[in-house]
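Provided herewith is a single structure, encoded as structure tokens, for subsequent inquiry.
For this view, one protein chain was removed and the others were kept in their places.
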Amino acid sequence: MNLSSLNWNSLLPELVIVATSLIVLITAVVGKVSRVDRIARGHALAVVTLIGLLIAAGLTIMQLSQPASDFMGMVQSDALSHYLNLVILLAAALAVLLAWDYLGRFTYSFSEFYSLLLLAVAGMMFLGKSTELITLFVSLEILSISLYILTGFNRHQLASAEASLKYFLLGAFASGFIVYGAALLYGDTGSTWFSDIAANASGGFLTLAGFALLLVGFAFKIAAVPFHMWTPDAYQGAPTPVTAFMSVGTKAAALVALFRVLQSAVSAPYETWAWALAILSLLTMTVGNVAALRQTSIKRLLAYSSIAQAGYMLIGLVAGTVLGLQAMLFYLFAYAFMNIGAFACASLLESDDWSELQDASMANARGLFSRQPLLATALAIFMFSLAGIPPLAGFFGKLYLFDAAIDAGWLWLALVAVINSVISAYYYMRVVVVMFMEAPDESTRVRLPIPDSAILAIVIAVLGALLLGILAGPSFASLGQAVVAWRF
Amino acid sequence: MIFDYAWLILLFPALGLLFNAFFGRRVGHKVAAIVANLAVALSFLMAVALAMGLSALPGDESSVEVLLWPWIHIAGFQVDMALLIDPLSSVMILVVTGIGLLIHIYSATYMKVDDEHQPMDERRYARFFVYMNLFILMMLTLVLANNYVMLYLGWEGVGLASYLLIGFWFYKPSAADAAKKAFLVNRVGDFGMALAIMWMFFLFGKEAGSLSFDAVFAALETASPAVVAALTGVTLLLLLAATGKSAQIPLFVWLPDAMEGPSPVSALIHAATMVTAGVYMLARSHPLLELAPATMTLIAWIGGLTALMAASIAIVQTDLKRILAYSTISQLGYMFLGVGVGAYVASVFHLYTHAFFKALLFLAAGSVMHALHGELNIDLMGGLRKKLPVTYAQFLIGALALAGFPLLSGYWSKDAILLGAFVTSYPLYAIGLFTALLTAFYSLRAVYRAFHGQPRDEHLYDHAHEQPRGMTWPLWALAFGAVFAGLLGLPAIFGKEFGFPVGNLIEGWLKPTFEGLSEPHVAFSTEMALFISSGFVALIGIYLAYARYVKQSGWTLSLQKALSPLQPALENKYWVDEIYFAVIVNPLRALARFFATGAEGVIDGVVNGVGAVTTAAGVGIARLQTGLLSWYALSLFLGVVLLLIYFVFA
Amino acid sequence: MVPITYYLILSAVIFTIGAVGVLVRRNAIMIFMCIELMLNSVNLTLVAFANQWGNLNGQIFAFIIMAVAAVEVAVGLAIVMAIVRHKDTTNVDEIHLLKW
Partner (left out) sequence: MALLLFLALALVALLAAVGMVTSRNAVHSALFMLVNFAVYAIFYIMLNAQFLGVVQVIVYAGAIVVLFLFVVMLIGGEIGAVRSSLRRYTYAAALILGALFVAMIGLGIAQTISTDQTVAGAPAAGGVEAIGMALFTTYLLPFELASLLLLAGMVGGVARRYKALDED
């Protein structure tokens, strides 16, 4: 075998990310610097990370026009993975902007943070491309391991450690099932390649059990009910930039990987898995929304909301059509902007007191409009978008998802989703009302310092949430062209 | 073809706002202002070019749709991002960009100091222009939209810009409250708009496959009687929306408070353009209104009564900008009256002249405010014409135009509306005429109190200084418009009778939009009588003000005494705020409290109403998240086993 | 010769014992050991299947899973240590700051 005969081109963005990660890591051991310099170095590392992400995004965009390619049959570079890459890279870039100042509040391990973030990005990107079970599993583990550590990165906070422990133990538990499922599929077909699995599956109980267990792993990562229990705790305890990143990146990668598995490896009849996913979707959005109703912490509220959002996105998979996939990808982009934007605003409302569980509580947002009208407006835009109020991105995302569901004959699911949207409007609006209508407390009258990097992140997110809404037609259509090219 | 580039008109302000949003605070005052002004200037040029392009088209084809991109496209229903360029929208874009440009130029100087008269920092200065450009962008979207959904986008967008600008001095509680009030009151109206659009979607969505004006109006021709009956409901909701945006009864209360925003904002948004969006929207929807005569009547009466009420309140106000705010409400009432009696052209004509003289008045008031370091109470002014001769001249021109002084712009347009009212209903005409008297009185009252007589506050007077040059010439340009803009709308009948070379230009221009509707026409003698009487009424009003405030004649004082029982009602603005507070604000507060703290009793109550099952689920689900890892793992394992059983036995 | 099913059933049973252990144990380290037990059983399944199919696919998978398990142990124990530094306990019943 000749290394140069391999199709490296199809892995270019991932390689750039890994290389950046190494570069970032190496600086950790070069020279000794004072504390002030450390912060400066942290910023420099953030810049390097951003550059790496940008290059990878650029390469991905260049690949968009190229035909699909594979690497030794292990991964497949196609429109699906390219769009996924863009979502992940976007989420990571926004997270880096958030971490820029936030990180310095509790750690000096900048290079480790950014390099782990990049490794997680690489894991997600590989996950979305995998067409083989071993590759899929290792990619999943890369992203999981990195995120376990990132979740517990704030060592001054018990909540962070607890979140990390819960996420880790449950994640490893779920890994056990996913890998067992993969083993059963291998036993059934004698191969770990999706194409062989689809071709050779016996179609018996073993195949079905294998898929069921595989699905568990994805459902865990997507945070679908009843595999969601870790989500609120991990999201609340993790440093906010990490929460923002994983709430989008992990979900996106797992959804796309699941889609790939369903379309290219599953030999079970459509009705079987579609109904399973439909029920998961129903449970996920309902539980997420109902549980969010009573939250007093904006961060935890957003965690539950992200569970509910995962439920909406599953609708795209249930439909299993071009329209469904297109809608899901569109929603992922919209979700990346609005959800990370919301977490960005929440991170500014947090206090620095790590000793107890003090995150962005609703009380901190009281009367925000009369203190910082722009911040309040931005958060309101994200809330409106998440609630699905026109003309923001979230509205169109839901519109397309529901349309895809109805188109594929899942009218009842679309109706349930609409009812859920109405429920969700209640708690999203609650945040807005608190910011705009309540008078600020004396204690919350202070102006929050907003670092420039956070402003940039929020501005990008606002623009994204607005433009994806205003340009919904063309962007949806362009996703459509790419997705149609994908073999169904 | 110029229309292929129509999107440029939106692009320029968008670029301007992006530039200032990202770089504004780094480039300094000058560049920020130049960029913002340039953006609007280019938009204005584009608007002129579009209008010229439109005039080159034959009369019956003078409506162009420019598709930007398909926006929403689901199962047989499509909404596009598309611009509709027709005579009506061309008038609107000319007003928005033209007046907008002059106000931008004025702001470049005016906003160099903040509300405390301290130099403004770059950041806030740039932010101001970001909002202003955002407003222009959104207003253009609103008036250029070819469908109701896009119009609604612009509608909410101008609202957003308006709240942000009202609350521009957000650290002042009064400004923050005013922004909040505007936001809340407008929500009511916007809710009506959203409902109206949804209703139209159900009425026409399937048939027309779109909510574009063309498609909806075309669908009307084949509409069943049931649909026509439903139109009354739709138009009432549209009317509700319009009363919110255009500050009419019952939703006018936010506009006077909106004067907390910087003066250029009051001039641009709360006088010349945004508040006229309601009038524009109703005029645009005239095919719907024509099928709903009840709504038309209601519009006319709302307009007439609002005009009268606001004008009467303006008489006792002492805050210069508030006088102008009530006057704006009153003038918008005239426009509603015009729409209600079917005199759409007259309404749009008044909208256009009003933009000039009201912007002029606000900017002049702004320059008084500048001169007096933020003081706006006319009781503390007096004699300013010696100190501020230029401002005085400008303000006087604006006030006379507003008063309907014969041959100035306001005179022609107000008369056109009164003519329409006269044809339709004598009571409405009487109300309109009486309001004209009040209008003339309060506008000149403001002039005399502020600029004539003796200074009432020596300290203020001594420190007053004339406006800087950067503010002067936009004001003169507006003053020019305030004097001559009316000439575009000389009654056609004059042309016929006096042999003018040109007839009613504006009516001819707007004819294609309001095709098939006949503007009210009466005999020449009647028309002349109406003109003379309204001119006479205006002069009486002006004389009354003169007699009361300059000559201080005894009989005016006794007249005032005779009318004094009315004074508390006027000074308290008919207690509308108080009534709203009791009837709307308090319940709203309760609602807010419910939203904010509803976690405990209230939500349980409400949810109980919906169904005890949900409550149990809500409580249960929250409690399921016990925080205990074993429990989480159990739930996971349960899921695993259920999935397995499902897959194996499915 | 040993029927392949025996290996499979054995590993399924031990996998389940591990899973049940995760549910009933309260010590984070013990839970973690149970997870390792599960992963090992998967390996046994894979190796048995590899033998049955006569290809290396399963063995490679098992090899990779060993690497994964090693990493998980390194990271997992570090995370447990972090909790211990804060709370001086490894009992997951006492770690419930985050809930509802």
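Residue numbering begins at 1 within each chain, and the chains themselves are lettered A, B and C in the order written.
Simple rule for what comes next: a contact is a pair of C-beta atoms (placed from the backbone, for glycine too) under 8 Å apart; a residue touches a chain by one contact, two chains touch by 3 or more.
What you are looking at is a predicted structure, and each value in this text was computed from that prediction instead of being measured.
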item	value
Partner chains on view for the chain not depicted	A, B, C
Hidden partner chain, touching residue among A:141, A:162 or A:233	A:141
Interface with the unshown chain - residue positions in subunit B	630-631, 634, 637-638, 640-641, 644-645, 648
Residues belonging to subunit C that touch the chain removed from view	1-10, 12-21, 23-27, 29-30, 32-34, 36-37, 40, 43-44, 47-48, 50-52, 54-56, 59-60, 62-64, 66-75, 77-78, 80-81, 84, 90-91, 93
Where the missing chain touches subunit A, by residue	1, 18, 21, 25, 28, 35, 38, 71-72, 74-75, 106-109, 112-113, 115-116, 119-120, 122-123, 126, 132, 134-135, 138-139, 141-142, 145-146, 148-149, 153, 155-156, 184, 187-188, 202, 204-210
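The rule we apply is simple: only the chains that are shown with their structure count from here on.
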item	value
Chain contact graph, described as a line, ring, star, complete graph or other shape	complete
Centre-of-Cα separation between subunit C and subunit B, whole angstrom	67
Whole-Å gap separating subunit A and subunit C, where each centre is the average of the chain's CA atoms	26
Length of the line joining the C-alpha centres of subunit A and subunit B, rounded to whole Å	42
Residues of subunit C whose C-beta touches two or more other chains	19, 22, 28, 31, 92, 95, 97-100
Multi-chain contact residues (two or more partners), subunit B	622, 625, 627, 629, 633
Footprint of subunit A on subunit C - complex, ascending	8, 15, 18-19, 22, 28, 31-32, 35, 38-39, 41-42, 45-46, 48-49, 52-53, 55, 57-58, 60-61, 64-65, 68, 71-72, 75-76, 78-80, 82-83, 85-87, 92, 95, 97-100
Complex contact set, residues of subunit B against subunit C	622-623, 625-630, 633-634, 637
Complex contact set, residues of subunit C against subunit B	19, 22-24, 26, 28, 31, 92-93, 95-100
